[in-house]
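A single protein chain has been removed from this complex, and every other one stays in its place.
On to chain A.
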């Protein structure tokens, strides 16, 4: 472990923090958006397209557009900076946003499919038994989609750990500040330090495997 920490002392902890916060956000957004997208409402297709976009759009391009949006002179970044003095880019929230956007469709889509499939009739049964949408969501939808949610979160966590394109643009790859584990591997390869790159890659793979096993177990409970 000391050899690993010597390679990039802060990257491991930073990645774990990013993934932990991202998973919490994905859990809430995955269920909420999955449920919302299973309903019929105007402009549903637009929300569906926006959520699905990271699946087909190049991450580096998404990162660039987000940089344009949230940068100090961006459409959203400028008023945020002017009104609140808050700057998103090159910060911890930027890393979380990058991981969240990359992982979002991987969580929402399985949950949405589960609700539209086998869970739909359970939702309808709950409605006819006098329950409203929120109670149905809590008592029926979440338990019914738990295996799909666990699978989605596994994929989302893997994506969050491995995210490079959007993170590079939004986070800035600042060593000691926004250098995640994936970016550290990238940086070590650029520096020609293949020993550290190998060690960190093995560590990243190991963490992903443990997370995968944990979430799979959670989905079976």
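As a working rule, a residue touches a chain if its C-beta (ideal position, glycine included) is under 8 Å from a C-beta of that chain, and two chains touch if they have at least 3 such contacts; residues count from 1.
As a working rule, contacts and distances are computed from a predicted model.
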item: Chain not displayed: protein name in its UniProt record ("Molybdate transport system ATP-binding protein", "Acetone carboxylase, gamma subunit", "Methionine biosynthesis protein MetW" or "FAD dependent oxidoreductase"); value: "Molybdate transport system ATP-binding protein"
item: Sole residue of A:42, A:85 or A:132 that reaches the chain not shown, by the stated touch rule; value: A:132
item: Contacting the left-out chain in the complete assembly, out of A:18, A:62 or A:144; value: A:144
item: Residue touching the undisplayed chain, where the options are A:47, A:122 or A:189; value: A:122
item: Contact footprint on chain A, counting only the chain that is left out; value: 121-122, 124-132, 139-140, 143-144
